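Below you'll find the structure I mean.
Only one protein chain is missing from this complex, and each of the others stays in its spot.
Think of it as A, B and C in the order they're written, each chain with its own count starting at 1.
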Amino acid sequence: TEPWHLGGRALSSRLIVGTGGAPSLEVLGKVLAASGTELTTVAMRRVGDTGQGSLIGTIQQAGVAVLPNTAGCHTAAEALLTARLAREALETDLVKLEVVADDITLLPDPVELLDAAQLLVADGFTVLPYTNDDPVLAIRLEEAGCAAVMPLGAPIGSGLGIRNPHNIAMIVERAGVPVILDAGIGTASDAALAMELGCDGVLIASAITRAADPQRMAVAMALAVEAGRAAYQAGRIPRRWHAVASSPELPRPAAGVTA
Amino acid sequence: TEPWHLGGRALSSRLIVGTGGAPSLEVLGKVLAASGTELTTVAMRRVGDTGQGSLIGTIQQAGVAVLPNTAGCHTAAEALLTARLAREALETDLVKLEVVADDITLLPDPVELLDAAQLLVADGFTVLPYTNDDPVLAIRLEEAGCAAVMPLGAPIGSGLGIRNPHNIAMIVERAGVPVILDAGIGTASDAALAMELGCDGVLIASAITRAADPQRMAVAMALAVEAGRAAYQAGRIPRRWHAVASSPELPRPAAGVTA
Amino acid sequence: TEPWHLGGRALSSRLIVGTGGAPSLEVLGKVLAASGTELTTVAMRRVGDTGQGSLIGTIQQAGVAVLPNTAGCHTAAEALLTARLAREALETDLVKLEVVADDITLLPDPVELLDAAQLLVADGFTVLPYTNDDPVLAIRLEEAGCAAVMPLGAPIGSGLGIRNPHNIAMIVERAGVPVILDAGIGTASDAALAMELGCDGVLIASAITRAADPQRMAVAMALAVEAGRAAYQAGRIPRRWHAVASSPELPRPAAGVTA
Partner (left out) sequence: TEPWHLGGRALSSRLIVGTGGAPSLEVLGKVLAASGTELTTVAMRRVGDTGQGSLIGTIQQAGVAVLPNTAGCHTAAEALLTARLAREALETDLVKLEVVADDITLLPDPVELLDAAQLLVADGFTVLPYTNDDPVLAIRLEEAGCAAVMPLGAPIGSGLGIRNPHNIAMIVERAGVPVILDAGIGTASDAALAMELGCDGVLIASAITRAADPQRMAVAMALAVEAGRAAYQAGRIPRRWHAVASSPELPRPAAGVTA
């Protein structure tokens, strides 16, 4: 598979794994290995220790790069503070920017998010914002200097899949930066659909970490992302109202066989 | 991946490829190789020669078993005749039974299909019937001795995907034989969904052979079938109305980082 | 609203109400009045007495014609017997033919249904068969002499709406007799959609009788059926990917107002 670029980094895998919801560090390690991911998000508020046996240690041992996120932040100021702590602690200018409106829906606050994006870009961050699926806000975030846009398919952890494929397709159509489908994925076909809509990557946390068998679901998601990408590139057949015979070439069966 | 059984044969791949619509034998050969399939359907009315450079020769060269189908048959009698010719010509008792009502929709005729299934089973065939998505007819076909049921997702070649997942799930729930989703698949996420609904396999022709890049689409479908199967086995998260935080463990960010 | 014809009877309302699930005869009477229906189905197995205070008496008092059905029948023979009893008891040759495969799904048995339809037509009945949504079976039932076809939207009482609008549209496209959407309706928009797909009428039981407020739901369904019919006749706008301005006529606002 061809490499792609996100925030200045070349990546092979188009699956980004979120660590939230992992039942244990042991399971997380297996999930990361099974997924083939090269990038994983970590909530800064969960980063305590960074040594061996820690969350960060587990990720590093798996050879996966860390993408800190600002989960739990409700304002641009909080997000800036959290991002700076992440940069210091993890020595990366990459940040997945989350600014949520409340702790029930965890939906992005569009105004605070855009403010935060502007602040973080000005502060030198490579900003990957988690956003709603509004095509206009996506453009505004790109104009603000974000290195990607990460629209949701559905609320975090809901497993509802991509509720509005039309919006995701409109975002892709107009974006000049990578589009990463973030949040809402429930199962493999959702991830494949995201890629078929033209997304450059998919971020998945709960759907893997909270599955009955997280390791196997990590495999499923990795395959689905590749499948969706290949289907997107291969150029699908159009949808038709009526049938098109698969086997139309020869006349009726009575005359069809010579053997 | 674990083997499964269809009509007494052990198979590894759960993707069955249809040959209809392939632009050339050369492309067909590449598609078969790329798909990893072990079984491919061929319309008996398209089988002329079976030597090198023929359709059958191409399939055999690819190391893939041939599953003859009765495409183009409108009555049980025609289907029986065609199946017998196939058995002689191809030395297999396996037959994909198609009895369609007309040449515009290519939809199965439920009454003629059931009659044909009974005739062919009585004549010693291992019968894999292409059927509509009616859960009752699926049971009747199984009761008639069919070795699998092959419900459609949508009309042949329409690329509309699985229009009625509820029916497919009801068929799976009640079936004692393998369920193969046949017809209607348009892209990779459709194939993944079929497997997530619990199907044992997927048959795909046009969506691969008529794609802009058939070889790449064959890869996409192979990955999607594996992805969907793994997701089905892994046990997906439930769908929820509201968000479930992926990263809920620690308090707000101000206190969340020690570095 | 223009009259239409079903089984030789002229009707104004396109809503047929089923009596099953009504919490009491008093509620049923109110539902019938509120719905404006002119035809209501009654399971023959529920018809005990036909006098005042009985189910039949309640319907007759509401001025609504009775359409007996063969609910509970599993074979063509049972259905014929039940239909004959209905004809004697209720003095009508009209019968809604139900032949179900089992008592869990209550799905029609396609083979027994077609057999039963042929038997009943030969016996002089005006047959309105409850069928699955298979476009081919619908044609076979029409060919057998049925006076209408009544495809399901979803299993009886499921409230899942129309799971496969494509199939319903294909049935309408090819039918020479009235098409009545039967079973599966959950709420008003489902009923409107049935009519927009070109159905001639809708039969609704549980969605009205088991609603929290059956009388109000009867009103809702009556309005929805009229709405859907009018929309079908009015010719909807096409679906478009992008916006079409509602108000495109004049230049930008600065110059737009003279007052």
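Everything that follows uses one rule, which is that contacts are C-beta pairs under 8 Å (C-beta built on N, C-alpha and C of every residue); 3 or more make two chains touch, one makes a residue touch a chain.
Because the structure is predicted, anything quoted here is derived from the model rather than measured.
When the omitted chain is restored, the residue from C:G21, C:G57 or C:G198 that touches it is C:G21. Remark: the residues of subunit C touching the chain excluded from display are 18-21, 43-50, 69-73, 78, 81-82, 85-86, 88-90, 103-107, 155-160, 186-193, 196, 205-207, 209-214, 216-217, 219-221, 223-224, 226-231, 233-259.
Within the complete assembly, residues 101, 105, 107-111, 114, 132, 134-137, 139-140, 154, 160, 163-164, 166-167, 170 of subunit A touch the chain that is not shown.
Definition applied: only the chains that are shown with their structure count from here on.
Comparing each chain's Cα centroid with the centroid of every protein Cα atom identifies chain B as the most central. Subunit B and subunit C touch with mostly matching residues; of the residue numbers seen at this interface, over half occur in both copies. Between the two copies, subunit A and subunit C, the C-alpha superposition involves a rotation of 180 degrees in steps of 5. Note on chain placement: the centre of subunit A and the centre of subunit B lie 30 Å apart, centres being C-alpha means. Note on chain placement: the centre of subunit A and the centre of subunit C lie 45 Å apart, centres being C-alpha means.
For the pair subunit B and subunit C, the distance between mean C-alpha positions equals 34 Å. Residues of subunit C in contact with two or more other chains: 166.
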